[in-house]
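Every protein chain but one is kept in place in this view of the complex.
Order as written gives the chain letters A, B and C; numbering starts at 1 within each chain.
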Amino acid sequence: MLSFIYAAGGPATISPPTLIIDIALMAMLVVVAFAIVRMRSLFAIVMLQGVYSLMCAAWFVTLDAVDVAFTEAAVGAGISTVLMLSAMLLTDRQSAPVGAKKSLGPLLVCVLAGAAMFYAIPDMPAYGDANSPANTGPGMEYMTAAVTDVEIPNIVTAVLASYRGYDTMAETVVIFMAGLGVLLLLGLNGNAGFWQAKVQGQNIFSLTAPRTRILTSTEDKPETEPPAPDEAAPPKPKPKRKPAAAKKRAAKKPAAKKTAAKKPAAKKTGGKGSAS
Amino acid sequence: MAADNTHSAPANPVDIPWDAVLEWGLALASTGLIVSGAIFVLAGALGVLRMPDFFTRMHAAGMTDTLGAEFILLGLMLQAGFSQMTLKLLLVAFFLFLTSPTATHAIANAALKSGLKPQLGPYKAPELSEIEGKTPSEGAH
Amino acid sequence: MADEFLLKVYVAAAVLMMVGMALLLVRLIAGPALYDRALAVNSFGTKVVLFLCLFSLMNGRQDGVDIAILYALMNFIATVAILKFFRYRGLTGPMTSLPGSSKFDRLREARRQKEAS
Partner (left out) sequence: MNSHLILRTVSKFLIPLIVVYGLYVHFHGDFGPGGGFQAGVIVAAAVVLYALIFGIDACKVAVPPSWIRIGMTVGVMLFAGTGVVTWLLGGAFFDYDVLKYDPDHPAGQHLGIICVELGVLFTVATVMVAIFYAFGSRTPDISDEDW
């Protein structure tokens, strides 16, 4: 069956060992995907996602898509796990079970999309087919031109940075905007200050860096803060307080230092020793 | 090669094709290293699956992963020769040698400090009633 | 001749690595405690690194080894993150404090006393 998929439309250019490894990796990917869907513990899901991206990258290497594998390795295995965990700090440890009625619609969509994909498989070009549209159109032009135009061995970099410079610039701007959005919503160094809220019956409060966390001057904040109006709404930092906090930062720095000096020496020396 | 040697070096009664000997010797050496490394790695995986409690599993995985990985990488280095590839494989081996025991140590430390007790005494298979009573699918902690 | 033999060895070793991955996957999905899972993830990463090295030697290309180096480093970061999350209930506190003496623990204790009073 799978050899039919690889061979559809032309001679298979894939070697038998690679085919075995591909099939085994895909089978494991399916197993992990089902496990992720079935699990309720979010810790386990984060770990399984790390494993999923590990195997994805290994599979991309067997398919010779090395740059994609590199990105998957860098983002999926390391950073993504850390960011997922840090986002999980603000939510639950267990995912809520979804009723059978609610999952009927998505199931229908998934089944239809999967059936459409299986219907389209015979029209796909064979793996590594030199005459496929992807290999004969602009892609081939880039590959032949890059040898004399750019003269670097990695065609992917040449296409990414030179031929498609506009694309890459827009991607960079997209990443920049994502960072900007995070900065505006959450603040980088505790712009939101010391806040406390009740979300779904759980008390949540933020502890920010010592240079802007001024406990002495904002101790009355938690009492004056109104209770969260909506249970489902995440606690938002008030936009009003941001300029005030920025304005006061210069004035408050001595106060912050004083509070830091008052703290027990154990923590302070730990921070100092590791920083130097 | 062998035919040339018989004519050019008649003093040597037994003609030994040194190139092939070297090639096959290296191949067999690296095969031995890779196979033994793979057996170690596989034994570690089997130990993680079959051992009764967390600390024994950790022992199986930690020890055999380091040894097996170094064996396999050594076997690959023999084949790569003096090239950039060998340097990279050396880096992989070095990083694995540093990070794998450290990670295992951190796991053991976290598990012990959080109150996971090692199973002491001879291993007793759990009773059928105990297995049915528990739901092992979710995290115990 | 020797190369063909070695190719078979590489393929066999790569397949053995995948058998190991499958065994670890069982422990990862079934693992009773979360520490079992963390251990399985770490061991899984080692096996993927070895698999990538074997595969790139099999193809005679260097690219897989680059990714293997990256994995050896990234896997460590992921494991440390998971364990710090378990142990300290947060990602970013200092690891130098004894339990009960950290900033979070003191604040939690103060709030508990406040609620009790």
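By definition in this document, a contact is a pair of C-beta atoms (placed from the backbone, for glycine too) under 8 Å apart; a residue touches a chain by one contact, two chains touch by 3 or more.
As the structure is a prediction and not an experimental result, all values here were calculated from the model.
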item: Contact set of the excluded chain (shown chains only); value: A, B, C
item: Which residue of A:Gln49, A:Ser132 or A:Ser162 touches the chain not shown here; value: A:Ser162
item: Residue in contact with the excluded chain [from A:Ser95, A:Thr136 or A:Thr172]; value: A:Thr172
item: Contacting the left-out chain in the complete assembly, out of A:Leu90, A:Ile121 or A:Ala134; value: A:Leu90
item: Residues in chain B touching the chain absent from view; value: 95, 98-99, 102, 105-106, 109
item: Residues of chain C (touch criterion as defined above) contacting the omitted chain; value: 62-63, 66-67, 69-70, 73-74, 76-77, 80-81, 84, 89-96, 98, 104, 107-108, 111
item: Touch list for chain A against the chain that is not drawn; value: 66-67, 69-71, 74-75, 78-79, 82-83, 86-87, 89-90, 93, 149-154, 156-158, 160-162, 165-166, 168-169, 172-173, 175-176, 178-180, 182-183, 185-190, 202-211, 266, 269-271, 274-275
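Convention: only the chains that are shown with their structure count from here on.
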item: Result of counting contacting C-beta pairs for B-C and A-C, higher pair; value: B-C
item: Whole-Å separation of chain centres (CA-atom averages), chain A against chain B; value: 32
item: Shared-contact residues (touching 2 or more other chains) in chain B; value: 139
item: Shared-contact residues (touching 2 or more other chains) in chain A; value: 41, 43-44
item: Residue numbers on chain C that touch chain B, as the complex places them; value: 2, 5-6, 9-10, 12-13, 16-17, 19-21, 23-24, 26-27, 30, 32-40, 42-43, 46-47, 49-50, 53-54, 57, 62, 65-66, 68-69, 72-73, 75-76, 79-80, 83, 86-87, 99
item: Of chain A, residues touching chain C in the complex; value: 17, 20-21, 24-25, 28, 31-32, 35, 41, 43-44, 46-48, 50-51, 54-55, 57-58, 61-62, 66, 69-70, 73-74, 77-78, 81-82, 85-86, 88-89, 203, 207, 264, 266-267, 270-271, 274
item: Interfacial residue positions of chain B with respect to chain C in the complex; value: 20, 23-24, 26-27, 30-31, 34-35, 37-38, 41-42, 44-46, 48-49, 54, 57-58, 61, 65, 68-69, 72-73, 76, 79-80, 84-85, 88-89, 91-92, 95-96, 99-100, 102-104, 106-107, 109-111, 113-114, 116, 136-137, 139-141
